[in-house]
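Notes follow once the structure below has been shown.
All protein chains but one are shown in place.
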């Protein structure tokens, strides 16, 4: 199972990167807020496994996982978080605005939801230029409350654009649970009224996610319109920052338990030959420590760079 | 049938006002654009018949019908369109911004859709102050495409606010048909996913509309949350201005035919004793000509008034 | 009527063309030249075609490149930005500038910042067309000139052509620009004519135009106010005051040097704007000129614009709300002859031809 190995590698790579980010964070080398995706990696890994280089993904400020899964440059990502000139935004974006146009990662906004129409615009361009490419737009559950989500769904469906919206429903926007934000949880049903095939995935399986993405993407390449996936998940860490926050009173550690028990990283590891897991681990550790070393060694931008890139 | 007579009077009053507006329009006494509701009167008449003085209605720039149906001051409305100091906005609003807070008409915006959340705020206040009042928010089909519509539905449903959204679906936004704007016509189904009872009325009957509004309003007064009505209708005149526009090529006169055949104004007249119809007519003509005379005779604001009301 | 600020200098000066037709020609020529240009926005493809400014484009370029949208200004702006980042050149059309308030987040938080915050790895070659409505009951929400909000934001360019020649040249420059450009058109300028070359040309940022020379005062007019300033200049000439009229054309980046040079000479600076004055384009011009003049300063300054109220539709209020050639001339007079009694030209003579003609519907 080649794709099993590939998925595991991606999952594990993301996990190791995120844990390293969390580890170094208190030393203040990272010059941005960080929104970790630990626990949610299976979504980005599963979805991006269905994509090709000509495809695009739109990510969020909680975008490390999808950036990595789509093949974004890891060195440039870590350097960006360190505020270095070699960062993917030359230190002008920070961790909330990762981009790698070469890898098809089209950027992230720190204003929740606002990347949804931008991603839709990429899909419009893909359709117009007949590239055969598709766009995946990752969003959180909170982003679906913004008006531009409804506006974008309608437009994407009206023009039958090749875009897959993936909602990572971790049940919270910062510390506010769905019950305080959603009148009902009939999100997929709502999206379906636009004529968009919509499916909810609750089993936490990277394979289920991958299969659903493959199916949706295949239909789009055949000229089908948009599709929608709502994928339940759990955010293991605090909203922003490196720590757990189950002691803060707004949610209980029980919420994590079932997710931790079926952690995809561990589950996939257990199904691969130990030697292979070990080899992957060695490789990943080398890659990750090289990336942090690269970031560390890279120079900061200098004052004189400030005015670059205001205009093209 | 007291309410039959009452409904007829309202329908006929609106029709006569609108036709008089259209008649005088070319003489340039009206100092604003006008968006006539001829053909759509049955919606405002039917819905507002279900309301009490403590209730509020939020109208649109195509709001003459609902303003009148809710009991807005006719003299002040015509004077406003004439740009006079005695207008309901003292000449500061024009035909697109009618308001009569005493009658519970809470104003209109010329930026489509933007009155939806404002109306929702009135419903929040009604709930908080336990007035027992409800709010009706009239909108066009185009307004449902704005993000704030989805945002407002979610919030109203989440807080179970006493607000009835009434969508007057005349099939067009200016000259653009639904097919160029809506991915599907499953609007009611979509609204229902918020847990909001939603119903589509296609028979053009003022009684059907009234019954649906009565039912919705009764539920709200009992503490129920929001409700939604999509009411199909036909705009008999051009988008803005006094004329018909079936010769413009974007829609055919056939669209109007079935609606004209079952015109509620004529239909209700035919079901009342002719003497009663005549008496109502006399009364209405007197009312309307008095309103136009009032507007005509009223003074314009003076230059020195310009800076009033910038701040409270 | 003819309102030509640019006289025919040679055969290449072109034909007399209306502002609206000049815009249309710009779209047609650029769409012909570059496949990636497309024009979309509410009602661009109906029979009224945005007052005629997009007429014929649908027939010529088809519905993939000329299309209306749902009423979703916010998302449609994002769509335009995404398409632009992906290599297209969208022209997104709004029939009122007031509606841009629905898209401020996309314009300011995304379009203006994308290139910078993504470290130069993307371009956003986006044109946002918007029209300022004026008079005849446009009222509170159909009348605003919001250019100063966009001038405030690094990463956006802003242009406000005042005549048919610049309408075409600026629009072509905007379409070819690799950055987001907010184009502020003015409804009252649509029927005005100027000499417009037939071939494509660009009126680029960086050069304001001295529209008419003068020695007593520098009068900067923005958009439609250029026309009213020229009329004010005529009125002032009758009382022996010579005003130099400057059209900045591009508001961001702004050619402040041309204005500084003039103001240094005339010692008096009046800016007449089609918007409110507080934190407006006039404030920017006055402050920038004075910073540049440095300690030599000592020039008299005045900003003119909308009254600090919401725009009222009632005619007498509306007349007081807007500056006009008479109020502009009076302001210049007050600066030039501060010791004289205030002077106001005969209101009848101060009226502007195209202003008087315009009547609804929209």
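For reference, chains read A, B and C in written order, and residue numbers begin at 1 within each chain.
The rule we apply is simple: a contact is a pair of C-beta atoms (placed from the backbone, for glycine too) under 8 Å apart; a residue touches a chain by one contact, two chains touch by 3 or more.
All figures in this text were calculated on a predicted structure; none of them were measured in a lab.
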Quiz item: Can you list the shown chains that the absent chain is in touch with?
Solution: A, B, C
Exercise. Using the touch definition up top, pick the residue from A:56, A:97 or A:190 that touches the left-out chain.
Key: A:97
Self-check item: From B:13, B:38, B:74 or B:89, residue that would touch the chain that is not displayed
Solution: B:89
Self-check item: Full-complex contact with the absent chain, from B:16, B:118 or B:219
Solution: B:118
Practice problem: Tell me where the left-out chain touches chain C, residue by residue. | Solution: 74, 98, 101-102, 104-105, 108-109, 112-113, 116-117, 139-141, 148-149, 151-155, 252, 275-276, 278-284, 286-288, 290-291, 294-295, 297-303, 308-310, 312, 335, 338
Exercise. Just the residue numbers, please: which parts of chain A touch the chain that's not shown?
Key: 28, 31-33, 83-85, 87, 90-97, 109-113, 142-143, 145-147, 173-176, 180-182, 240-241, 248-250, 300-303, 305-307, 310
Quiz item: Which residue numbers on chain B touch the omitted chain?
Solution: 56, 87-93, 97, 99-101, 106-107, 109, 111, 114-126, 128-129, 147-148, 151-152, 154-155, 158, 308-312
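Rule of thumb we're sticking to: only the chains that are shown with their structure count from here on.
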Exercise. Take each protein chain as a node, join two nodes whenever their chains touch, and name the resulting shape: line, ring, star, complete or other.
Key: complete
Quiz item: Centre to centre, by mean C-alpha position, how many angstrom separate chain A and chain B?
Solution: 46
Self-check item: Mean-CA-position distance for chain C and chain B (Å)
Solution: 36
Quiz item: Where the centres are mean C-alpha positions, what is the separation of chain A from chain C, in Å?
Solution: 42
Self-check item: chain C residues counted as touching two or more neighbouring chains
Solution: 69-70, 72, 74-75
Self-check item: Numbers and ranges of chain A residues touching at least 2 other chains
Solution: 147-148, 151, 154-155, 158
